[in-house]
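Every protein chain except one is present and positioned as in the full complex.
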Amino acid sequence: MKRRDFFKHLGSAAVVAATVTPTMSFAAAKQANTISYKNALDAITGGKSAKTSKSVHLKVPEIAENGAVVPVTITVDSPMTDADYVKAIHILVSKNGNARCLDAHLTPANGKAMLATRVKLNGTQDVSAVIALSNGEFLIATQGVKVTIGGCG
Amino acid sequence: MKPGIKIVLSLALLSSLSFGGESFAMSDADRAMYTEMLENNPADILVESGNELLEELVGGDAALAAFYKVTEDDLAKYIAGFPRYIEDFKQVVTISQSLQGLMHKHGHKPFKLKSAKMFELSSYVKSIANGENINIDINANKHIKKSYAMGENNYMTPRGGRGLACNSCHSDAVIGTVLRTQPLPDLSSKGVAVAATWPAYRMTKSSLRTLPRRFQGCMKNALLKVIPLGSEEMVALEVYLTHQAKGSEIAIPGLKR
Partner (left out) sequence: MAKRKSLIKIKPKKYKDGDIVKVSFMVMHPMETGTRKDKKTKQVLPAKYINNVKFAYNGKVITTLNVWETLSTNPVFTTYMKINGKGNLTVNYTDNTGEANEKSKKIKPKG
């Protein structure tokens, strides 16, 4: 027992182990949500295409030192007026059993289109920000995150 | 088995930032993101709750200052000097132990040192000193001098099944090398300033932890005998490491992996 703890903390040190085995699997879920990335994206856009855009700034770490707490910050350049604003910021991930993380429905009263939170990543994967604009268009930005220790380490 | 493990460990200590040929060093941008997370630390909730606890128990900061026999203006500086020898206790005490005394004096049953409520209360009290520099004085009297010496000795002396000391993993010689993707932290550098950044929220535990609790974590993982919270030895270790961080600015709650 003690010994396993020891290895958990340091025995499987870099040079020794060839792979890091995630200690749990979202896929083994019984009652958990299972929503694929594609289904999630379609549900948000209604099948419309989402354009990549320079006005979407998605910030995630390149390497997450702990998959259980991965900071995600999304800012969209937008005047946030009644005529032109960001209606929603969606966070999706590509490999968790459930691709959906959060939908933020904004209004011009926010003044600035930004959402920051922290997600659990069950292994290395992509994080996407899908943006719904008030004119009905969708924008998207995606970035990979390398997770060194699995989601619930 | 034991010798094998020792070899594994020393290899691990020597290996620098690589993992199966891949680099796992964090970029500066990534570090900045994690630093930014400090702005919204879940433990802020618990520090705030500690503030409410202090108000409920004794009425707030004024009663605490009175208990420490300092003015409210001097409270932050005073707190930045813990652990310290207090005559009423006849020993060197940590903030948490002093708060047990405070609770007792006000007719409450003191929270246990390892209780969540004590973590909240003591974190709040230490946060009163946020922005102050650690000003522990290990030459103030013979009691704290002795405690420091004991702490240094505990820190340096190999113990336990693997013959490791705290210093085996936290000395100048090995800091920065990586143990299972974790760089070994330099506990005395101004950058880490361990004593100035604990109590902290540990993301891997999703909870607020104190410095002695963190020590216990290392003791368990490295198979050193786990020293009980509040014991003379444990207080001495805290005195030693707090002195290493002397002059560092206190920023509570910290945020750790």
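Should a chain be cited, it is by its letter among A and B, assigned in written order, with residues numbered from 1 in that chain.
Note that contacts are C-beta pairs under 8 Å (C-beta built on N, C-alpha and C of every residue); 3 or more make two chains touch, one makes a residue touch a chain.
In this text the structure is predicted, and so the values were computed from the model without any measurement.
Checked against the hidden chain, the listed residues A:Asn98, A:Thr124 or A:Thr142 yield one contact partner: A:Asn98.
Only one of the listed residues, A:Ala50, A:Val119, A:Ala132 or A:Val145, touches the absent chain: A:Val119. Within the full complex, the residue among B:Ser27, B:Asn40, B:Ser115 or B:Thr157 touching the omitted chain is B:Asn40.
Taking the complete complex into account, residues 24-26, 28-33, 68-70, 73, 93, 96-98, 100-107, 109-120, 152 of chain A touch the chain not shown.
Remark: the residues of chain B touching the chain excluded from display are 39-40, 42, 44-46, 48-49, 203, 206.
Throughout what follows, only the chains that are shown with their structure count from here on.
Of all residues in chain A, those touching chain B in their complex are 2, 5-6, 8-16, 18-20, 59-63, 65-66, 68-69, 71, 73, 116, 118, 148-149, 153. Of all residues in chain B, those touching chain A in their complex are 5, 8-9, 11-12, 15, 18-20, 24-27, 29-30, 33-34, 36-37, 40, 178-182, 203-204, 206, 220-223, 257.
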